[in-house]
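Before I ask anything, here is the structure I am working with.
For this view, one protein chain was removed and the others were kept in their places.
Every chain is named by a letter (A, B and C) in the order it is written, and numbering of its residues begins at 1.
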Amino acid sequence: MDIRAGVVETATSPWGQTVPIHIAFYLIWVAAIGGLAFLMVHAIYVQFIAKKQAHVESASPELAAKVPEKVARHSLAARLFHWIMALAMFALLITAFLPKVGYQFPWVTYHWIAGLVLTASIIFHIIHASFWMDFWSIWPDKIDIEDAKRRWLRATGKAAPAPRKFAKYPMENKMYHLTIVLAGLAVILTGVFMMKRVRTPFFTRNPYLFGDMTWGLMYVLHGLAGVGLIALIMVHIYFALRPEKFVITKSMVFGTIPREHYLEHHDPERWAATK
Amino acid sequence: MAIVRDIMPAFELFQPATVDDALRLADKYGKDAWVMAGGLDTFDWLKDRIKRPKVVIDLSQVAELRGVREVSGGLEIGAMTTLTEVVRHPVVREKFSILSTGAEAAASPQIRNQGTIGGNVSQDARCWYYRGGWKCYRAGGNICFADTPTAINREHAILNADRCVAVNPSDSAPALIALEAQMVIRNTHGERVVNAEDYFIGPSIDITRMTVLKPGDLLTAIRIPATWAGAQFYFEKVRDRQVWDFPLMNVASAMVVTGGNIERIRIVVNAAAAHPLRLTAVEDAVRGKPRNAATGEMGGKIAIAGAEPLRYNGYKIPLMRNLVKRAISGVEEAQWT
Amino acid sequence: MPAKSTINPLVQNSSEKPAYKLIGQNYTTPDLVAKVTGRAKYAEDYRAEGMLFAKLLLSPVPHAHVRSIDASEALAMPGVKAILTVDDLPAPADAMTDLGQVIPANKLGERGLTNDPVYQGEPILAVCAVDEYTCAEAIEKIHIEYERLPHAVDPLVTLRPGAANARVEGNVWVRPDPPPPVKGQPPPPPPAPQVQELKWTAQDFADAKDGQLPMGKATDHWSFGDWEAGLKNADLVLDETFVTPNTSHQTLETRTAMAYWQNGKVYVHCSTQSTSQTVPALARWLHLDMSDVVVISEYTGGGFGSKITSAISAIIPALLSKKTGAPVMMRISREEEHYIGRARPSIHGRLKVGFTKDGRITAIDMYVICDSGPYDPQGDANQSGRMVSLMYQPPAMRWRGLSVLTNTPPRVSQSQPGGFQGIVLMEPIISKASRKLGIDQVAIHRINMPEGKANIGPPLPNGKRLYVTSAFIKEALDIGHEKFRWDERKALPKRSGTKARGIGVATSCFVGGSVGFDGLFVIKPDGKIYIQSGIGNLGTESVSDCHRVTAEILGVPWEKCEITWGHTGRNLPWTCPSGGSQTTHAMTRAAYVAALDAKDKLQQIAAKDHGGKPEDYEVGGERVYRKGGGASMTLAQAATRAIELGGIYDGHELPKGINKFTAASAKNLTGQGLLAVARDTMPRDGQTHSYVAGFAEVEVDLETGKYRILDYLAVADVGTVIHPRALGGQVLGRSMLGIGHAIGQKWVYDQHYGLPVAKRFHHTKPPTILDAPENMAWEAVGIPDPETPIGARGIGEPPVGAGCMAILNALSDALGDDVFRRAPVLADTILASLEAGRPMEEGLTAHI
Partner (left out) sequence: MPDKSRADQTSDETPRGVSRRELIKGVIAAGAVSSGAYLFRSSIVRADQAAAGSVERLVTLSVNGQQRRVDVMKQETLATTLRYKLGLTGTKLGCDRSECGACTVLIDDVPHYSCSILTHTARGKQITTIEGLASADGTLHPVQQGVVSEQGFQCAFCMSGFIMATVGFLKVNPNPTRAELAHGISGNLCRCQDYDKILTAMMCGAENLRKVS
């Protein structure tokens, strides 16, 4: 009860019942500070503590020879999706949270339009990824988990075999995707329902689609996912800007990574980049 | 917690005698303070135990906020001047009669004897859901109870609604906007002056406030320039009962007519949106046109462009059209034989 | 012309008006100076040493069951003295009629506090503390767990298949047929009404065209004549739906009460319409003997039917006072009054009415749905049919109706209960027919009006129909027609500029009197008459007006009469409830029989002292004297003699027929002088009813929909006028109540949550002085009712319907038929309908 009271803001319903209405908005700052703290800790760790990662050499020279100079990493469609989604996400976060921190403007229309763009881009992505991409490449697999264990053991100074190189996406990348999928789906699903409560050209406004309690929980979920996204995106940007990952960031613009980078970090067995 | 009404909860009371003292108190207590002018809006909130300020700053003893002064052809009206004092002031009656008519249309004689011009323009929305203590957007919640498929919303907005569909209920506000009045706002950091039409804000900007006033701000005076002194005025308020009731809609216009043509005009409608609407499109369209029924009808049609009725307030569209028409070309009086 | 009076010795023939000295004259009532100086004490104005305060905790939900109450935090607060819940209330008690019939307690009845709230605002518990501030703080510390139940606030919605019911037991009231009477036994009491579930079929709803009231199964019906043939043979048949509003009584004084106990008796200072009749009500609610209840109510701030025998909430301070051992004041706020202050039930009605081409009604087929709220079934549905049958005298009629339960505040009679709704449903049809048939509004009314001993209501088991004592409504129409300059106004143009003008007339009727109550007074040796008045003082002045009859009959100047009223500890007689306009009729009769009793005793005393037979003596000029001159004695002397004689003269011996309540009071007055006491057992042929014709002129602003009432005239057929100024106040005051129904009064409910959003005056819109007609006038026909000695009937009720419908008929005259189909009619309806050219408001949705 007390924990919930700290995270959730409640209101008295017309029937005099206490119902949640949304998250406590100080959570915006908690998320932002949390995100910041993570990346500071990470930066310090990488700078001062982390040891150079050793990998199992996996690529056979024959295989490596077949790798082209520039390895195609993201198709144009995937890149377009990513940036449209990013734009929509920024628009959503800005329109959602600026009014909460004191900057007032007519935000609702922009917010739901950006929400629709995001929804559309994600629907596109799901379809695109299901039929035109290697659908499973982004989800953590058995090897990822095993390697994560190995890395942990080695980092804590215990004996363990060297982890293997990554497939297309590093384990962190996959985990990030998984988290953002969960947060994104939560925010989108709740958001689409919430459009029923504002005036849009699509349907009659009807806040009574659900009961007060259901709506309240939905708003809370939307809010939690929303502030979660603040932290997630902060972390995302941080990694995108980190020098050792910048190659990947560039690939999100130009579509390819250099051969050397590919060979150093990825396992051609697991991510075939041969012609 | 069980809900109980009608008994005011405890608060600490301050009755400062100067604006500076009032501002210091407002600054000191910030969001915990409630600034009270005549108290007619205040007591509803307090008696319903919906708003619970820790501190009430009663401005009734601040003499410098009260009174009407003549300033270079115009007027400066202290924010704590009662509506009755405004209505009875000879210069207001003579040069700016639209304001005396508008202020006199508000509420009831006793309310006007105590209610202030500052309070009248700064009063909160009267949506019955919001005032009933329902936790709506305006009350910090996440719903508008007045804009649902089953809500009863005959008194709500047809224009500029953004989630919240409450309207501004002031009768003096449209008159002040028509007169190009300016609002003098002070806080401990200094004084700022905003145009009357910018004093009011809609839900898209801030769904919990009706005006630009923030905690610590005090509306100290309203300045009326000489610009419209002695112009042709029209004010009409349509309400259910002739006393006490807030407007279903009101209209105010100030006009200078030369040679039968409208030379200058300002026209404002209230209770159609969450803030008084100055109809600049109408003003632009009728400026230079002859002041007659055809111009009035044209103005009326322009006024209602984009109006979106709710389930029970569709009548506000013809009402606004007709009131704007009348504010431009006057009423065709009955000639009973 | 009226029949010759059979029982009034003062009125031998109505053509010669009796030479009354007091009756028909204005005078200053004995309560007036206290009122204008602020000394008059209403319930909330009493103070008692150590008085505590109570405040109610109201249900936030429209329908629920209270699972648990945790008041420990509140009770632990310093200053909090006690909490009262439904568990502390006496169980509902059976009631006893005057005939000795036992009316079993309604198991579903209201009790004042509840654990099963059936409307938002229903009191769950009361907190008693040193002051109201503490009460409020304490209430906020009470935690209640509610199990919410489905709610219904719209009577039509709850009849839909699968819709929620307002009570767990169902959604309609059904009254089982009474058992057959057994010879030699008193008639059995009416069986208790029951709540059942009734749902109409989807087809029932589909059968109604847009705006028409669906007519599924009704629970109640009656008919007379061949109504089917009447409709079939009519030249014009109108089929109209109309909806009347729920309106709170909104007396200016709320139902505040203060109570304390002394020597085992409870003293309740309350707001009530009736003084004597409140004692048995409180005694029943509190499970006390009547002799242990003292009601103090010298001034009541309005009732309109909502406080006929005070309010059940008055038991709360009484029980809290017992619990705490201190006086307890429970001040009822305006918002609380909105919830527990009672309201007139709305009626959704649909009537098919046939007319001949000259305007005579051939038959009426009437269907009504009454919103009875969550508690007792209201008689309004049936009464609406009865009053239509009297007012418009259809040769044949069918009435069907049902009383539906909703989770909205409790209903009770409001001025002209049912009659009002009947008139409001019927008048638009009369008005429309006048336009369709090209007959003048006054003429089409006149041709359908009752006269003489006109029939009313359904046939009795013996096949015969009841009839009224008299009806002079045609005369009222004629007077109004002339005084209102009807023809002159009718000739004026209807439209000019942006304005339309219209004139309207409406007729209205209601019960105007009951019989069987007691009069009691003492002529004391100081020569003054000390009159005991059990009538409530709610400002109609009947509390003193009725006793003018005593002074008139005995020929005593009014200045020599002292009236005791407003305190049942001060020996008041059994008196009718002040409701349903029965007081003037019932209590002038009681005053009359008591005066005759005094006269009789005076004559006997005079005969005893001065010889001769009692009939040789006459009473007048403060004396009893031998007819034709000779021996005489003053009333003062006679009073002294009465004390000496004792027995029946000073009250040592009381007559058999009087009510035991009166007898107890009379016993306390024994030996103080000549005691006059009697029960009204005089015959009456017919049911007493009164009538009003209302005339109105309105002007509508076609561009805003706003209208103003230029003129209003009410002409009352009320029998003999007792006190013109008070009568004028009643006629125009209740007209205003009706006008309020036409121009604004209403409830507003959010259907989703089942909660009212209009609780304040600026939402519910009782009319202000600037909404009232610019000119108002009244007139009385002045023909005495032949079935009562003074000829006076009550008039509180009929002006309501006339006031409302004269305005709306005038509006239709100005705007045509297709503008509104429910009351009230406000600017929004008019403007939207004029714009669209058809009625634009939602026809059937309740509480909009």
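What we mean here is this: a residue touches a chain if its C-beta (ideal position, glycine included) is under 8 Å from a C-beta of that chain, and two chains touch if they have at least 3 such contacts.
Treat the numbers as computed from the prediction; the structure is a model and nothing was measured.
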item	value
Visible contact partners (per top-of-document touch definition) of the missing chain	B, C
Touch with the omitted chain, as defined above, among C:194, C:564 or C:768	C:768
Hidden-chain contact residue, picked from the options C:122, C:253 or C:380	C:253
Residue among B:4, B:22 or B:166 touching the omitted chain	B:22
Among B:14, B:200 or B:312, residue touching the chain not depicted	B:14
Hidden partner chain, residues of subunit B it touches	6, 8-18, 21-22, 24-25, 28-29, 32, 39-40, 43-44, 46-47, 54-58, 60-61, 63, 84, 107-111, 113-114, 242-244
Contacts of subunit C with the absent chain, listed as residue ranges	26, 28-29, 32-33, 35-42, 44-45, 47, 53, 77-79, 130-131, 133-134, 137, 250-254, 299-302, 304, 331, 333-334, 538-541, 725-726, 728-730, 732-733, 735-737, 760-762, 766, 768-770, 772-773, 775-776
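Everything below uses one rule, namely that only the chains that are shown with their structure count from here on.
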item	value
Intercentroid distance (Cα basis), subunit B paired with subunit A, Å	48
Geometric centre distance via CA averages, subunit C-subunit B, whole Å	42
Interface hub residues of subunit B, defined as touching at least two other chains	1-3, 145, 148, 150
Shared interface positions of subunit C, touching two or more other chains	60, 750, 752
Contact footprint of subunit C on subunit A as seen in their complex	14-17, 208
Footprint of subunit A on subunit C - complex, ascending	60-61, 146, 148, 750, 752-753, 755
Subunit B residues touching subunit C - in the complex, by the definition given at the top	1-10, 49, 128-129, 132, 145, 148, 150-152, 154, 236, 238, 240-246, 248, 312-316, 318-319, 322-323, 325-326, 331-337
